[in-house]
Structures are given as structure tokens and as C-alpha cells.
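Note that this complex is displayed minus one protein chain, with the remaining chains in position.
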């Protein structure tokens, strides 16, 4: 099986945020599985706390969701809303552990790790009162994979056996055939069986992810691919809330779903999400009491960092820089790359431009697990070249001598032109000029253009960012395998490839974790990539809001267990 | 007159066609594609099929022909950013807010701007002139991305008189309309002042005065009516600009308008949206300019003869 098909697909550029939220705070456009979760307030999910006051919550939402369709949604702004109005087999709790949701219990997994059998909960219904069946899940997976659905976020569903055959089928007949052969079957009304192409250690958590939600065929067919999920009346879920109003570009109103199986534990009666793109306006609304939740940008954070209402959500997102080796042959030299990395004052970056974020010390962000129950960063330690201007100059001189060059040519760094994007470029160019004595020109550009140049390897230096799709170091490390579609800098290391590929098929979790730590050591020693910071979302939440869970990936917040206590 | 109007309408259609064509091909020059985000995640075969589903694998001239044929049937395609919404739906929804906000601010600007301009001209080089123009100049001297946040913070939060943002009730309309009208007031006031001064030296004004007409009558019937002429020419384009949405004010006051759509669709290479918005903007502009010319003729009978031989 080709590497690309499975592994590279498991990464997501955090596009939604940089794309749509033009102020410095960005959406978390990532998604994945278990990790140490961040919850904004003591979770009151236990139902022990007695909510008081009107159970209404008003949120400043930075992006109008593009589409609220389970198959078509591809950004965190959609995932978050769909997570409130619908549900998968499991729902991640505040510790990011999968709790049975539409499933009655955790899945039965075959010894080879390939077959998952799930019993559905009794009495689960859609918001319209009709029962949710195992067939609804099968239909959902098939629809997502069908090329006619034009789902661009289907790659995780393609982990199901035969999934890729559906995605790549050319004719409707082939699609139908492939769909019938798909490794997802309804054994009966209440039992779902999923066969995987290869074992995925964190698949149970993945089943809590949006792409694995059920869909009701009758309802989807009524609107068709064109209109399903387009308006409030064209969305049907089986979750704690129903979408009452969707005023495009303006606001969304959620109301409690009385038919939800766990309605007794849902405290909120109404959630209003106002689309507010400007952070300053967001804070103004928060200050006047017109919002209970707003995201801060760097300067706002600096002023409010001691405020009790501030919640810091560490995301599994790393901002980093890549050096293109083919366009700039000098970057084939390890010492030159190390010099460019060591010349960046990363702490300075998070103190000035990206206030509230964390300076990077390796590629995998802090908070990311190692696949063996521990936090990867704690096990691996600080691996990246530390900031040291003098050493950087020395490394550059040595590197240039090795490469037979007199000096570095003037290079151009590209990056996004919204939010903090241009400021980061400006910062880096200044650092390299002042600490290394090399000239770097900045070239901010629209997101889609930057991405195109990056993926086509048509750049010299690029400033970019990534979010984890699942909480495992593989989501970070498999992207730099030789020939990987995200290995845009053309870096290659046989030893690294061996370690990562070995880990991919390693069933011994301890060994696997060790190999991955070793792999990152190579990545960092060779300065193949230059990580800058780990992103943190800084949020103001009114103290009366309890139990609002803020997972580090996937969705911006989880509303099911939230309540108002005044 | 009718013949003239028919000819102008034909011209308008040609103009719009040229614009659609130009935009369509200009946009294809933009690097990147709407699926850049997905392109590295999906297997290449699957991506190829999706691109095929959208018809983007066809030669550009075929895509173009199909697009033009669809447009004539009122189909502007589906937005790539909002895959379940058509371009027409997105535009008509966001245009509601922009139009309302624009008309409110335009109304405000016309009243304030023309008054300031007229007063300034009548009190030429006196205190009234200076104060009126100072008020107008303040508006033109400070960018809306300064005025907007200042209003939102000081009037909205510190004073608490009006909501600092959102678009629900009438109270939410006031601040954005004021913020949006600042620039327009200044433009109109200055045009009006210059034009009034121009007119005031004309012989027919002297004639009117020497006939013994009251000052009010001279000002109202002769000066303002003639002075408003150059102002009318720019009023059309100004109106188009304010009703088609302004990114800055809409963003700052969280108004669900058209302003941000354009920038966002360029950012995400949303081809159908860019072309649709350009066409929409151009149609309004062309129609408004047509109407302006007609009004121009009605306001000044001389033009009807002179301009359209």
C-alpha cells in the first residue's frame, strides 16, 4: 500500500482559521483523538451542580460555518456546530476519552485490530423522532466516500476497508459496487460492524469525529447534495441541540433537543452564536455583556493575562518554517539550515508578535500524546536548535564553506497575508538580517496562493502551520517521509524513513513511541523543519459559564455539558 | 428618448458581457485552486474526480461557455467556500444588510453633506465656511478603520449608549451608518461647496438677483439646482460603493453584509463567487450610471440636447 494513501491523508492544514478569521486569533482547524483536554471550568457534567438562572449562552463565533452537512463539512467552525446538533457513536469527554454516545458501549475490537463491532444504544432518535439505525451509519460513510458528494474531507472515512475504492471509482455503477463492498455493515438494526484497511490504534476516538456521524438517507435525499446542510431546516441531527435559526453570516441559534437520549443531562436551553469576525468588537461585546465567550488576539491577551475570566486553550497546532532544498541548494547543507533555525529568537516571537502562544522546542507540540500514554514532548525533551545568534553565525560560516559558497543569496519568505501572518514574516526577516546578516524579503499573499506555492514546492522559505488530525505523534512525523506530499522541502533521510515506517506497523506501543522520539530527534538535529511556536487560543469566558469543554483539536468547544450558574 | 434608452440597454449588456469575460479569465490567472486545502489530504485520484465533478478539468473555453450559458439562465453556480449555497443565495442574503446600511448612511450623508456644502459656499471665506468644512474634513481625514473601532469602544462600551456591534434591532443600525457616512459626507460637502461657488458667479444668478428675487429663491431655484449637477454625477458611483458593502465597517460592527465576501472569495480562490460578485457589482454600477445620465438630463435640460446628438 502506498504511503500517500494512508498516512499523508491524516494531516490537516489549519486552513479554516487562517482563511477566514482575519484577526490574529485563529480557528483551530484540526481534529483527532485522545489527549489531555482543557476544560474552561470545572466540568459539571456529573449533574451534581444545580444550574441556576436562565440557561442561555451567547458566543462570539469567528466564522460562519460554510456548510452543516456531515459529509461536506471540512472546517472546525462546522465541526463545532455539528457536534452540538448531532453525535457519533462516541463523544469525547473533558479528558478526551470516548464516552458511548449513540453506541451503547465501547466497541468490540477483533484481536487483529481490524474489526470493530458496535452495539447502538436503545431508544436513540433523530431530532424528528424517527429512530437512528445502524444503516444510517453505513449510509453516511458511503455517502461521504461517494465522489458525487464532493466531500474533500473524506480521507479518514477512507480508512475503512474498501473506502478508497469508492473515492476513486469512475462511474456511478462502479461507485455503487464499491459502496456495497465497503467494510461497514449493519449486522442488524442495532449492530454496526466496521472493518479497517489496517489497524488504527486510536480508531475508537476517531469514531467520535464528525465524519463518522450517522445521516438519515430519507432526509438527505430530500435536499440532495446541493442543499443538504444549507439552512436550519435542512439539517437533521441526533444530538443534544437542534438548530433553530441560521441567519447566514449573522447568527446561529441552538435550542435544547428534548428528544435527545441524554436530554436530562443537557442544561442549556438556548445557545446563540453571533458571527463576529473582529476581535476588538468581540471584546467590546463581551465587556457590555452582549457575549459570554470571545476569543482574544495577542495584544488583548497581554492586557488581560491576569484576568480571572481568561481561559487558555493549548491547541495541537505548530507554526513552523520550511526551507526548500531544490530551489535553494544551499539549504541542502545541514549547517546552513541549523544556522537559520538558531538565528530565530522564538521566545521573542511569542513575546512580541504571537503573545500567548508557546515557543516551540520540537516539531510535535506540547500536549500531544506519544501513543503510549505519555506526553510526547515530555518524553522527547527539547530537541530543536536553541536560539543563539553567535552560534548561528558560526554555523552559517561553516556551512557556506562546506557548500562552497561565498554568501547566501537574498531569499524570499512567503506566508499568509491575514491575521498575524505578515507580522511573523516581518519578524523572521528581521531576525535573519540582524542575527545572521542574511537578506530575506517578505512576501505575504492570500492563503490559497501561499498553499498552492507551498504544495508545488515553488518557494524558497515558507511560514506555515499544521494541526493534528489525531492525537498521536504519527500525525506529525509521517509527513516528512521521503516523497510525502507535505515534505515540500525535499528533505530525505533513510534513517528517518526507516524509523517512521517501522513505527507505522509496530504493534508494541512502547517501541513504537521510542522510534518516533528517535525520528523527531533526526528531524530536529538536521533542522529539516524549523518549528516556531505552538498555538494557544486565548478566550474570555464569563464565570457563570460552567462545564464548557475546549478540546485542543477538532472542535472549538463542546456544549453538551455546559450550564449557567449565577 | 426611447431609442436612446434602448441603445443604452444594449450597451449595458455588452459591457457586462465584457466584464464577465475579463473577470473569468483574469481569475483563472490567480495561482491556486479552490481545493488547495484538500489537495494534499486526498489521494490524487479522488481529487481528480472531485475536480471533474466541478467541471474544472474541462478546457477553459468550455468552462467559460458553460458559465455564460448558465448566467443567461440566472444560474451563477455554487460557491466553493459554501458548498451548499449558490452564489445567488449568498449575494442576495448578504446584500440585504449592505443595502440597508448603505441607504441609511447615504441618506445621512446627503442631508448632512449637501447642507454643509451649501452653508460653506454661502458663507464663503467666513466663519460658517470654515466650520462647515472643518466638520466635513474631519470625516475625510480619518480612515473608517479608526473611526469604527473608536465609536465601538467609546460610544459602545465606555459610554454604553449603543451596542458596540451586531445587527439585530434598529439600535444596531445607528453606529455603523454613522461610521460609513463620514467619508461620503466629506465628499458631498466639498463637491457641493465647489459647485455652489462655481454657480454663484454665473450670469444667470446675477440676473436673478437683479430681478429682485429673494435670496431664498435664488439659492433654492437657481443655485442649488444648478450646483447639484456635478454632485449628481458622483452620487451614483458613491451610492453603489456604499450599498455594495464596505469590508471595514461591516467587519467592525459585525454586520452580515457583502463587504467581506469579496476579499474572502479571493483568499479562497472561490472562482464562481468572485465572478458572481464582480458581475453583481458591475450590473448595479452600470444601471446606476444609466439612471444617473437620465437624471442628469432631467436636472439640466441643456444636456439633453448637447450630450446626445
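Note that the chains are named A and B in the order they appear, and that numbering of residues resets to 1 at the start of each chain.
By definition in this document, contacts are C-beta pairs under 8 Å (C-beta built on N, C-alpha and C of every residue); 3 or more make two chains touch, one makes a residue touch a chain.
FYI, contacts and distances are computed from a predicted model.
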item: Omitted chain, identified by the protein name its UniProt record gives, among "Diguanylate cyclase", "NADH-quinone oxidoreductase subunit M", "Carbamoyl phosphate synthase small chain" or "Glycerophosphodiester phosphodiesterase"; value: "Diguanylate cyclase"
item: Sole contact to the chain not displayed, among B:52, B:96 or B:141; value: B:141
item: Of A:197, A:426 or A:526, the one touching the omitted chain in the full complex; value: A:426
item: Listed residues B:97, B:242 or B:285, member touching the removed chain; value: B:285
item: For chain B, the residues touching the chain missing from this view; value: 11, 14-16, 18-19, 22-23, 26, 29-31, 130, 133, 137-138, 140-143, 145-146, 149-150, 153, 187, 190-191, 193-195, 197-198, 201-202, 229-230, 233-234, 237, 247-248, 262-263, 266, 274, 277-278, 281-282, 285-286, 289, 296, 300, 302-303, 305-307, 309
item: Hidden partner interface residues of chain A, rising order; value: 22-24, 280, 283, 297, 299-300, 302-303, 345, 348, 351-353, 416-418, 421-423, 425-427, 429-431, 433-434, 441-446, 449
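As a convention for this text, only the chains that are shown with their structure count from here on.
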item: Contacting residues of chain A [partner chain B, same complex]; value: 4-5, 8-9, 11-13, 15, 19-20, 22, 64, 66-67, 69, 72, 74, 147-148, 150, 152-155, 158, 164, 167-170, 226-230, 234, 247-250, 274-278, 280-281, 284-285, 287-288, 290, 418, 446-449, 451-453, 455, 485-486
item: Interface residues, chain B side, partner chain A - complex; value: 30-46, 49-50, 53-54, 78, 81-85, 89-90, 93-94, 97, 149, 152-153, 156-157, 160, 163-167, 251-254, 256-257, 260, 264, 266-269
